[in-house]
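Removed from the display is one protein chain of the complex; every other protein chain stays in position.
Chain lettering (A and B) follows the sequence in which the chains are written, and residue indices restart at 1 in each chain.
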Amino acid sequence: MSKPKFAMYWAASCGGCEIAVLNIHEKILDVDANFDVVFWPVAMDAKYKDVEAMEDGSILLTLWNGGIRNDENEHIAHLLRKKSKILVAFGSCACEGCIPGLANFSPIKEVLDTAFTTLTTDNPENIRPQPSYAMPEGTITIPTLYPVLRTLDQVVDVDYYMPGCPPESHQIAAVIDLVIQVLQGKAELPPKGATIGAGNSTVCDECPRKRNVKTIKEFGRIQLVHADPDLCLLEQGIPCNGPATRSGCNARCPSVGAQCIGCYGPAEGVVDYGARLISAFASVIDSNKPEEIDKILDGLVDPAGQFYRFNLAGSLLRSSKFAQKG
Amino acid sequence: MQRITIDPITRLEGHGKIEIFLNEQGNVTNTYFQIPELRGFERFCVGRPVEEMPLLTNRICGVCPEAHHMAAAKATDAVYHVEVPRTGKMLRELLYSAFYCTDHTTHFYALGGPDFIMGPDAPVAERNILGVIHKVGLEIGGKVIQMRKYGHTVVEIIGGRKVHPCTSIPGGLTKGINEEQRKEIEQMGRWAIEFAQFTLKAFNDIVLSNKTYLDLIVGDIYTHKTYYMGLVDENNKVNFYDGKVRVVAPDGKEYVKYEPKDYAANIAEHVEPWTYLKFPYLKNVGWKGFVDGPDSGVYMATPLSRLNAADGMATPLAQAEYEKFYSTLGGKPVHQRLAIHWARLIELLYAAERWVELVTDPEITSPNFHAIPTATPTEGVGIVEAPRGTLTHHYWTDERGVVTRANLIVGTTNNYAPITMSIKKAADSLIKKGNVNEGLLNMVEMAFRAYDPCFGCATHSLPGQMPLEVTIYDADGNPVRVMKQFCS
Partner (left out) sequence: MTEETKPFEPVIIGFTCNWCSYRAADMAGTARMKYAPNVRLIRLMCSGRLDPTFVFKAFAGGADAVLISGCHPGDCHYVEQNYKAMRRFALMKRVLVQLGVEPGRLKLLWASAAEGAIFAAEINKFVEEVRALGPLNWSQPAEPVSTPIMEEVTA
């Protein structure tokens, strides 16, 4: 009997999710033993035409990482949705836009202008890349960018979400084990739409640091202090996104002295990640006087970036107003 | 006018596309290698606190985030005009050396190496990591996994995570290592040296002792005489983490050596409207198109470039290999692109030796790994050698340390023009009178693959080939022949 089919694809991403999968080390052999890998552009050679030729729904499990930045990304998203039984938004880019989603602060024209007029760019004719360009020999094309980067579920129906930038390898291994158990009839798939490979609580729950009632008189910068290694970072005024970020990573970053930047996305039940953090940070400011509050908030030099760093594309507002103007 | 479209080239960060045009005689007139992706880091980093740059720029590439993390860390040090304490520098370079071992290993065994170990005319199904295991031994697979595991363990111990490290901040790191961790890292490092030597021996036995392969390496088809760039320390030896950028001319003589802060006086980026990526070149030589030679500003930045640009390796075992490398290939500089594979292994050995050197330094466990910056932040440049080439990060900030402007020149980007030229030369040499055959596909892959473009375009799959589909159109644009390699 043939093995169920497996696919993994990357859109506007960085390759970190692929490396995270490879970092399950020997467990990759379990994937090989239980699945027929039919499409994984980074690692094997099937092409879009091969996917197009597959029967609809014939790929049992597809892991999609990367956001939808251009029309090629969207086209393949629809294609793989059609051909896959289970489509997982794998990693922060697919779930919520992740770092490339930060481009949603700016109009896409500005993004291009910046890239093509940097200090070292030699561009006297002020050229920008063209989706279609006639060279003497013929017309050649590249994909067209969308004005706003989107998440996978903003273009196709998604079955499961696996957060993290990237998802931690021990979580990936656990999910692979679960899927294999499901194949063997020993376990059931979670309900559609569930977040898998992560916890239901927040990073604070996994963080080893001591926590007290927070009363912030000043927000600081991690490089300008030698933070107490045993005490909550937010309590020391270092902006840490732990309170609204989903658990599952073992609070790796706060464990090594770095603030949580929120790469595991919203905790269970959070509708808008940035809004939740605004609430949390505002609640711990130790002042009731407007001028003093303002002065304390001046210490947060980039609040929108702090609160929407990984989540802008997946938030309620999705982008800035500037980006919508195109 | 006939046209061959190879789309997509997979195994690049994102996607790539090649268009080859033929004239009426069926010979190649031109080749275009297009990059269809843009995310916009230089724009969206503006407005972010500069200490986030080592974290944000990690996400430029999840295969080599360590490279971006280090270049960004050094740029933020420069922005704050702060000197990192010796222990902090050593910890960063230690993490970086272990990462190099992992990355070069992955490329050689699973990506580029199979071409050599199995041979370019080996059956397609064998030209991959499985074929390598059959030929060299079953334990090889286990060793490769072990090396990757060890390398990523070191990254996790010092950097906090296996992918996208988080501990570098302006002035140093957020944590150091204790003696227990130091011992573990040392033990893994010593194993890495043995593994590197084993790999070089395997390369020697399988590749260098085989005349066919050696001929392939030294042959003309993959040769370009360009400038070469790499970071060197104060003794002009290869260093991945710190130093000055040295560029040598096609004849091997030093052309320029500059401090990171002077990169913009030396490098410019050429723009073409048919691709989202730009083509860096040496500003003062000038852009003369996709040609090599001393009058063209095109330069290469790869392991081979680093060996060419330096006077030697800073560690003894690697130095011996360095000398053997050049005496075998006829002296410096070496222009043959396939020799990059060998140079990469010499770097693997150096990285392992450097790993042990750093972890056995008595100050590596010192608690003095961070100096708090006191100066007002302004502007700074950080340069490291990414495995794929020289990596430059340049930030400007306001007085609060919020980024106001950024300029990034990334590893593989340096090689955009050389890769295009290598593809064209391979296509030129092989496609005559409109005859396109299986050989073209593989030889084009090999030209491309040696550079290990970002996620290793070199990677094969288990079946051993990059998916290429070649469509030949007649003068009216009707497809007349479609050839596929490893596509069903």
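Just so it is clear, contacts are C-beta pairs under 8 Å (C-beta built on N, C-alpha and C of every residue); 3 or more make two chains touch, one makes a residue touch a chain.
Model, not experiment: these values are computed from the prediction.
Contact with the chain not shown here comes from a single listed residue; of A:Val148, A:Val179 or A:Ala267, that residue is A:Val148. Considering the whole complex, the residue from A:Ile19, A:Ile108 or A:Leu234 that touches the absent chain is A:Ile108.
Checked against the full complex, the one of A:Glu55, A:Glu125 or A:Glu188 touching the unshown chain is A:Glu125. With the whole complex as reference, residues 70-71, 105, 108-109, 112, 125-128, 130-131, 133-136, 144-148, 150, 271-272, 274-276, 278-279, 281-283, 285, 287-288, 290, 293-294, 297, 300, 302-305, 307-308, 315-324, 326 of chain A touch the missing chain.
Heads up, the rule we're going with is that only the chains that are shown with their structure count from here on.
Distance from the chain A centre to the chain B centre is 25 Å, each centre being the mean of its Cα atoms. Listed in rising order, the residues of chain B touching chain A in the complex are 1, 3, 8, 10-11, 13-15, 17, 19, 21, 29-30, 32, 34-40, 42-49, 51-52, 55-56, 58-63, 65, 76, 80, 145, 148-149, 152, 159-164, 166-167, 169-171, 173-175, 263-264, 267-276, 278, 280, 283, 287, 370, 372-373, 394, 400-402, 407, 409, 454-455, 459-463, 465-467, 469, 485-488. On the chain A side of its complex with chain B, the touching residues are 10, 12-20, 22-23, 25-26, 40-50, 53, 69-70, 72, 98-100, 102-103, 105-106, 108, 110-112, 114-116, 118-123, 127-130, 133, 135-138, 140, 142-143, 145, 165-166, 169, 221-227, 229, 252-253, 255-258, 261, 263, 301-302, 305, 309.
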